[in-house]
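One protein chain omitted, others in place.
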Amino acid sequence: MTDIKAALRAQRIETPSWAYGNSGTRFKVFAQQGVPRDPYEKLADAAQVHACTGIAPTVALHIPWDKVADYADLARHARELGVGIGAINSNVFQDDDYKLGSVTNPDPAVRRKATDHLLECVDIMDATGSDTLKLWFSDGINYPGQDDLRARQDRLAESLAEVYDRLGEGQRFLLEYKLFEPAFYATDVPDWGTAYAHCVKLGPKAQVVVDTGHHAPGTNIEFIVAFLLREGRLGGFDFNSRFYADDDLMVGAADPFQLFRIMYEVIRGGGLTDEVAFMLDQCHNIEPKIPGQIRSVMNVQEATAKALLVDRDALAAAQAAGDVLGANAVLMDAYNTDVRPLLAELREEMGLAPDPMAAYAGSGYFEKIAAERVGGQQAGWGA
Amino acid sequence: MTDIKAALRAQRIETPSWAYGNSGTRFKVFAQQGVPRDPYEKLADAAQVHACTGIAPTVALHIPWDKVADYADLARHARELGVGIGAINSNVFQDDDYKLGSVTNPDPAVRRKATDHLLECVDIMDATGSDTLKLWFSDGINYPGQDDLRARQDRLAESLAEVYDRLGEGQRFLLEYKLFEPAFYATDVPDWGTAYAHCVKLGPKAQVVVDTGHHAPGTNIEFIVAFLLREGRLGGFDFNSRFYADDDLMVGAADPFQLFRIMYEVIRGGGLTDEVAFMLDQCHNIEPKIPGQIRSVMNVQEATAKALLVDRDALAAAQAAGDVLGANAVLMDAYNTDVRPLLAELREEMGLAPDPMAAYAGSGYFEKIAAERVGGQQAGWGA
Amino acid sequence: MTDIKAALRAQRIETPSWAYGNSGTRFKVFAQQGVPRDPYEKLADAAQVHACTGIAPTVALHIPWDKVADYADLARHARELGVGIGAINSNVFQDDDYKLGSVTNPDPAVRRKATDHLLECVDIMDATGSDTLKLWFSDGINYPGQDDLRARQDRLAESLAEVYDRLGEGQRFLLEYKLFEPAFYATDVPDWGTAYAHCVKLGPKAQVVVDTGHHAPGTNIEFIVAFLLREGRLGGFDFNSRFYADDDLMVGAADPFQLFRIMYEVIRGGGLTDEVAFMLDQCHNIEPKIPGQIRSVMNVQEATAKALLVDRDALAAAQAAGDVLGANAVLMDAYNTDVRPLLAELREEMGLAPDPMAAYAGSGYFEKIAAERVGGQQAGWGA
Partner (left out) sequence: MTDIKAALRAQRIETPSWAYGNSGTRFKVFAQQGVPRDPYEKLADAAQVHACTGIAPTVALHIPWDKVADYADLARHARELGVGIGAINSNVFQDDDYKLGSVTNPDPAVRRKATDHLLECVDIMDATGSDTLKLWFSDGINYPGQDDLRARQDRLAESLAEVYDRLGEGQRFLLEYKLFEPAFYATDVPDWGTAYAHCVKLGPKAQVVVDTGHHAPGTNIEFIVAFLLREGRLGGFDFNSRFYADDDLMVGAADPFQLFRIMYEVIRGGGLTDEVAFMLDQCHNIEPKIPGQIRSVMNVQEATAKALLVDRDALAAAQAAGDVLGANAVLMDAYNTDVRPLLAELREEMGLAPDPMAAYAGSGYFEKIAAERVGGQQAGWGA
């Protein structure tokens, strides 16, 4: 139990700056009260999540949504709030130029512009001290024949190589894959295999990031996790959950057993380290955002605690014996355990309130930002 | 062949006013040139589609996107353009009040407001002469437990009954179902069975509308079409196509064979009449909108022509004989026929150009609207 | 807690006779040791499941797999073993005549034969005292055009009406739906809507049975449960679980949270009564069969216990207030509770061993049947 607590104490979950801003669907973005107007306010909100949970010490930025004049100042602001800057997320999907793609666009001028943006993101990594660039491309096509699938791979490879070469010592990029949306016929990086193949060609600084909402129905995500860890190519997670498509619900809300299985494979594969980035990427379209993040961090933590409780010796013995029901039972015993008392205890040992949700609700923070943050432009996706 | 041409000549496909405005995904709406600024301009664009195809004589309106001060004037404007007003589409998903639902909202005041909007739509039907109200509800919940699934059905039934009672002579409503989006855990009308059960309780003026993009993966849509026709409950279609979710691509673009099978069941079930509304509901996110509509109308027409070509006597004989391959071959023979020459001939007989796409491209209409429609607020979803 | 225990004590789960026989995939049926050779031995195995769990007092039969000369004798044998005969399951999919369908076959002679079999099943209900007939039809077609979708509905309706009319006082039938397999293009009862529509036309003795593995990906099963209960048409469940298709794994093994949500809707809708039949329908292809059934019964029981623990007043209050996270948290609190101690306590109060799996393992029953059941023909599907 000491080991388990130590592992839980060392766990690090990164929250994304954009989770604190408004989000929605193509049908409607419902604005909420107290939403940040700039990156400084986003960091302040993220700091609340860390203050309540104790395991969310970094914040991912999204460029250009989080563009500021002075990144060193932003990083200092973060430090003062008790948090740090995490991954830099590029955005090459919101300029009108990107209608037919960014780095895979048939127009070389658009490709140049997109790649330049990615290089600029590495500059921001240098300025903020971030060591991770997260690359998600919305690139793809909506209609068969619209563009050449293979030529787009060539263009993608060319851009990735240029970015890879720009990475400095201790820097890496994570390549994200997604089955569909916003492209509806073919996406240029649709699955882990595509991301993996590009990364292998580039070298060790290129790794795959698994967004748990980006798969075809029925995909066994924990298999992918196990496989990528075996290959040394699992760079991190974008956690969220889904019932249908890329629903971006709170992680663990749709299928907590799946989250447990994923965390089990992480632990079994030696991935519960700082080498793998555990990031949230969610949209709190209808629920309040800071509590939504706190609950999500808790859900990952609970799944991790359960996964750590698996009796691996008993499991290995049952597996070796071909005892199907026995091996399954070992796993389920851990899953069926109520780990909330353990986590409450851990928090108190860490000097935190035992219930992060209650702690936040009682902190008065929401009332404060709701009152203060009036006027200005609420942060959002600007879609 | 004379019968086939007569059937094709009588076919009516309705285009939606919102297809001419901007649309996009939650990631980005790419604005286009020449997009209408008001319902009058939308009707003008729709009239072009009819002018080129000869079979798109009505236009669906969306309230409040198409709200005008004087609906009689709008209807007259349509008539002058050679088109008419089709179905009235309600919108109870874009007010901030509807964050947790419209007619199924836990708050009775919101439900009242939503139902009042639906009743207002019937007023607009009276004013425009439209005989069809199309009801799509984005209502649903994102998280298990968020609201009570059954109570929401009670509320839905109550609102539908009130609207049903308001319908006048010769008016009807079509109830639309959708598996998910924007709700991501449970949608209040997720499938045809739910829509059907509500309609049966209400009476003959309530019918089901099939949006071809609103099903779970693997759903056999033509089965639903055949079943609803057998029950006398198929009110119409919202045509579009998809590879993944509700992609809203051009109908026939993703799976032309499916569209053919659907049209075959329509014809076999006696549904190729004015009792069934054949409407488009698509988003031309990256392609130009008027040509996108023209191509879509043509795709439905081609599928209809092929379905009309099926040798039904030969098919029935093979089916009765249990000749699996023979029966399938009869269907495929029709599908594999190139009906484009037939349709070109038909158009010329109707006094139209043989190739609607070329006719539109050569008309100068796009150049005209691109030049004229500058300034003002382009129409869109206002999400 | 007293109420919860009383509800759990009253719960009844029915195991299927065929779960004790061999099963497999089209690739291979792996035979197991100690498998029953006849219906009498199947009942003996089922009695073990009841002896260990205390809540599995009935056994479903499958005709003709469980055909015997004297059903009264079989029923008496069951009573002596402490169990009773449950639902009678018809089988119209294994005669060569049924290659192109049973009650929907284009050949009227085959339809007659199939309907006669269904009527014979009602005779067996009379003979065994069973009050429930379960109808699953493998009927469907593999290729578009192979047969007429609508004519098949007519034939289905005709056969169902004849069977319905044959039902005696206190008898009912449950109509099962399934998306696909063994038919691969169109199934004649593919979804709950189809089953529901037929049942409504027939009358109150016709109800829908929900097999949890028979849906399209993404289908919200608990919504269907809630809807059918609201309509008074939920006749029962065939429980199992799946990751992909109709995998027929142990219920609760793939998505225990889904099972909990289903049981919550059952309870919320007043369905935890003898009016709804809670049946298992699974294939223990690789795990031992009796323990597989015991584990499955326990999984349903655990989900039921958690669902009973939901604080419904708190839930209703949060729902009414539109408190998305609060309402979800009430549900999750119950789900996250470890109910195994409660159930162990309940079992001891019922005079049972606290751990059914351990009780069975220690009973020596398996060693006994493995030794005794040699020779003869092991029961299976005979595919």
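We call the chains A, B and C, going by the order they appear; numbering starts again at 1 in every chain.
Note that in this section a residue touches a chain if its C-beta (ideal position, glycine included) is under 8 Å from a C-beta of that chain, and two chains touch if they have at least 3 such contacts.
This is a predicted model, so every value here is computed, not measured.
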Let's see if you follow the contact definition: name the visible chains touching the chain that is missing.
A, B, C
If I consider the whole complex, including the chain that's not displayed, which of A:Ala216, A:Met350 or A:Ala370 touches that chain?
A:Ala216
Of A:Gln319, A:Thr337, A:Ser363 or A:Gln378, the residue that touches the missing chain is A:Gln319
Touching residues on chain B - with respect to the absent chain
217-218, 220, 243-244, 253, 255-258, 286-288, 291-292, 295, 302, 324-325, 328-329, 335-338, 340, 357
Touching residues (missing chain, whole complex) on chain A
100, 106-107, 142-150, 153-154, 179-180, 185-187, 190-194, 196-197, 200, 215-220, 222-223, 226-227, 229-231, 257, 261, 265, 268-269, 315-316, 318-322, 324-325, 327-332
Determine and list the chain C residues touching the chain excluded from the picture.
23-31, 93-94, 96, 98-100, 138, 142-144, 179-182, 184-185, 217, 242-245, 247, 249-250, 253-254, 285-287, 381, 383
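By our rule, only the chains that are shown with their structure count from here on.
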Counting contact pairs per chain pair, which pair wins?
B-C
Quick check on chain B against chain C: do more than half of the interface residue numbers occur in both copies, making it same, or fewer, making it different?
same
What whole-Å value do you get for the distance between chain A and chain B if each is reduced to the mean of its CA atoms?
37
Mean-CA-position distance for chain C and chain B (Å)
39
Which residues of chain A are in contact with two or more other chains?
217, 243-244, 253, 286-287
